[in-house]
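Only one protein chain is missing from this complex, and each of the others stays in its spot.
A and B are the chain letters, set down in written order, and residue numbers restart from 1 in every chain.
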Amino acid sequence: MLDKLIALNADCAAALDDDRLEDWPGYFTEDAFYRVTTAQNHARGLPAGLIYADSRQMLRDRVLSLRKANVYEAQRYRHLLSVPRLRGEAGGRMQVETGFAVLRIVRGGATDIFASGRYLDEVVAGPDGQLLLQRRDVVCDSSRIDTLLAIPL
Amino acid sequence: MLDKLIALNADCAAALDDDRLEDWPGYFTEDAFYRVTTAQNHARGLPAGLIYADSRQMLRDRVLSLRKANVYEAQRYRHLLSVPRLRGEAGGRMQVETGFAVLRIVRGGATDIFASGRYLDEVVAGPDGQLLLQRRDVVCDSSRIDTLLAIPL
Partner (left out) sequence: MLDKLIALNADCAAALDDDRLEDWPGYFTEDAFYRVTTAQNHARGLPAGLIYADSRQMLRDRVLSLRKANVYEAQRYRHLLSVPRLRGEAGGRMQVETGFAVLRIVRGGATDIFASGRYLDEVVAGPDGQLLLQRRDVVCDSSRIDTLLAIPL
């Protein structure tokens, strides 16, 4: 199972890094919840997220907006992922934690560390057996994350 | 066995990254040796380390000091670990090498690369079968590591 979780994370990150943004929502369930927040807000139980979506369709809409804004021309990501840690399993849902860092490569410019943090995921089996994200809370270590028009993490 | 070594490293790093410092000594044996040194000193066989402990209790004491100094409020780590490489095995001890990088997130500030290097570990099986660190030499690539009051690597 660990191998399949590793592959899910790797495929999901590669879709973002390799400019196949349209493939990215496909790793989520139709009614998936996706949020980017900070460690500080997460620890305080604050609901507000920097990015928020409660369906796969909202993720697709975000990708469309990014394409229109032509963001990808100007920047790329490179995800560095830790090994997922299975924290629990009940009712067909796995609770999974994965550390991450994302480098941002700005065209004609420098490479910097854009974000780091943890994915707090709920993973379920999809209709044809593949794993899908039912929920992904992206908890960023730093409070200084500029997600305006950013590629998802 | 590789899976268990990966999990040991991941759990150990997550305790540090997730502000569960008190859990960290639990991944070492009672008479464990832990040292942070530089590649230059390591290559010359110099014994002096930037951090040094020869028992689990000393690791616990260090964590206590860090709590009193309230270091964690001001900074967080994010470990990025390579896959461990098993270098040898004899008398129930595994020799394991793992590359690492540690990002440091300063509150209200930037994220930088705090350290990179190799863990040179001796790993043994604990009383209930779980793997434990008997020895960890943290060999940092750079000679410019400020470990004063720093969270362990």
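In this text, a residue touches a chain if its C-beta (ideal position, glycine included) is under 8 Å from a C-beta of that chain, and two chains touch if they have at least 3 such contacts.
From a predicted model like this one, the values you see are computed outputs, not experimental measurements.
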Task: Identified contact with the non-displayed chain, of A:R60, A:H79 or A:R93 - done: A:H79
TODO: For the chain that got dropped from the picture, name the residues of chain B it touches.
DONE: 2, 39, 80, 82-83, 85, 97, 99, 101, 113, 115-118, 141-144
Open item on the list: Contact with the hidden chain only, please: which chain A residues?
Closed with: 3, 6-7, 10-11, 13-14, 17-18, 76, 78-81, 103, 105, 107-113
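As a convention for this text, only the chains that are shown with their structure count from here on.
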Open item on the list: Based only on mean CA positions, could you tell me how far chain A sits from chain B in angstrom?
Closed with: 28
